[in-house]
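For this view, one protein chain was removed and the others were kept in their places.
Coming up: subunit A.
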Amino acid sequence: EIAQEKEHIPPKKNDRLLVKGGRIVNDDQSFYADIYMEDGVIKQIGDNLIVPGGIKTVEANGKMVIPGGIDNHTHFQMPYRGTTTVDDFSQGSKAALAGGTTMIVDHVIPEPGSSLIEAFEQWRSWADEKTCCDYSLHVDITHWNDSVKQEVDTLLKEKGVNSFQVYMAYKDFYQMSNSELYEIFTFLGEMGGIVQVHAENGEIIAEEQARMLEMGITGPEGHVLSRPEELEAEAVFRAITIASQTNCPLYVTRVMSKSAADIISQARKKGNVVFGEPIAASLGTDGTHYWSKNWAKAASFVTSPPLSPDPTTPDYLNTLLASGDLNVTGSAHCTFSVAQKAIGKDDFTQIPEGVNGVEERMSLIWDKAVTTGKMDENMFVAVTSTNAAKILNLYPRKGRVAVGSDADLVIWDSDAVRTITAKTHNSAAEFNVFEGMELRGAPSVVICQGKLVLEDGNLHAISGVGRFIPCTPFPDFAYKRVKARKQLAILRAVPRGMYDGPVSDFSPMSRGGTPSASARTSPTKQPVRNLHHSAFSLAGNPAQRGELQQPFHLPIRLPIPCCHRKYQEPDTHTQQQSTLTHYNALHT
């Protein structure tokens, strides 16, 4: 409601604006024209426009006028163990605007077990209250069951969310099993959503983390050592396989390594509908800093998947971004103070994760990709704004300078040079992962909702003016192909006569030695031996119930102290039987 009221606030004088003498840059072409905008919408484009007298005019002096950037991945004001990230929606969106980004898409992260819609409404209220630019929301699916499915359906149809993220990492927490992924992908593929995936193999990470800690490695370098880029690439590969199987468009968030990017680019060559999102950090810096002797500095780089220690990574990712193998950029801006990071000072697995980048993203890509000649300014617009708008189904309202589009514009000064430092940045974080980097290219004027928010180096952002922009399902950019494939994918059985020959006798209950299909019958995860150690003799049922959970899931973790064997009941067989019966009773 708040948002709707806001839309009806009568326009002020500031709402009429003429940009003269600019070179308009879209993702397909560049041309010289003036732009007139009113009520936050572009009304006219051309030469010698007829506009009302006395309106504010901005002289572009031949500089480029580009669609405002869309940062497709932020985590502002994210709750974390009772605290929140230091950049709230106000601080965060100010930083965004300062860097030429006029729209952000934040991630709603519902606590596992809680309602997606409630979490969504919570984020809406935070963002509506504080955001200085337009925003949308991705919703992360942190657990999966029928009621979640129902909520996803509601979010898609009624709440303006068309993209949902699932996690393949964070074992025992957010992580989804392959079967759950399959179900989610299938559902979203049918409903016209975009599946986003945090791609890392959480199971192996958990093993590696334990190994690192055992070896006594507790500092931030353990973070990257326990999350090698192969694990990222593996998960990307798996996600693509499932997406291809379910005919669902896939969006890989945070492409951090060469291997992961390679998998995406190979999959695209094979025809998969997959989009890769490198972030400001992976395009601009690398993971060598995890070995910094300054703990606080090393910790400020902690994010997942981690920055790759391979220093050639940023260049490689920029090249793939330029060639179109990667499509969208975000910042994954999620900033913690040093004191917050220090929660993990004795154990890297406890360091809150996230890096800055919302302010630096546009300049960084300009510097790394356009000034180096990897991409032209049109491609720059595509990867910083247009492609994101297309995937979000907001195109051409966002992501294009055209009559009828939102008046979110940036006058880009390709010659400006500035040095990134935490001293001058607009984020509240004490560290900046790009500290000391000299970047060429910066916004000289930023127009958001038709209003000047950055001019002459001064930021005039207003908290709470940002509107929630609903995204509708079935974005053409992804779904035209998916729809065509669906029509082709119909399977047919072979018409055969009934088989009427002899049939062997077999025991349907015991799936014995043969690797034969998916028997739901077989008692796999019932490690008979381990039941010996479950000592539920004297205590009552509660203990027994407690026992049952452990051995079925992670049998290896049960210690087998030999001395305990003497406590076994003499008739272990009966004991097993009773346990199995009990198990069956519980699970059928």
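Throughout what follows, a residue touches a chain if its C-beta (ideal position, glycine included) is under 8 Å from a C-beta of that chain, and two chains touch if they have at least 3 such contacts; residues count from 1.
By our rule, contacts and distances are computed from a predicted model.
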*Mind telling me which option in "Glycine cleavage system H protein", "Large ribosomal subunit protein bL21m", "Dihydropyrimidinase like 2b" or "Centromere protein N" is what UniProt lists for the chain we can't see?*
"Dihydropyrimidinase like 2b"
_Touch criterion as defined above, residue of A:125, A:177 or A:323 at the omitted chain_ = A:177
*asked:* For the chain left out of this view, which of A:33, A:55 or A:213 touches it?
replied: A:213
_Which candidate, A:33, A:49, A:296 or A:402, sits in contact with the chain we can't see?_
A:296
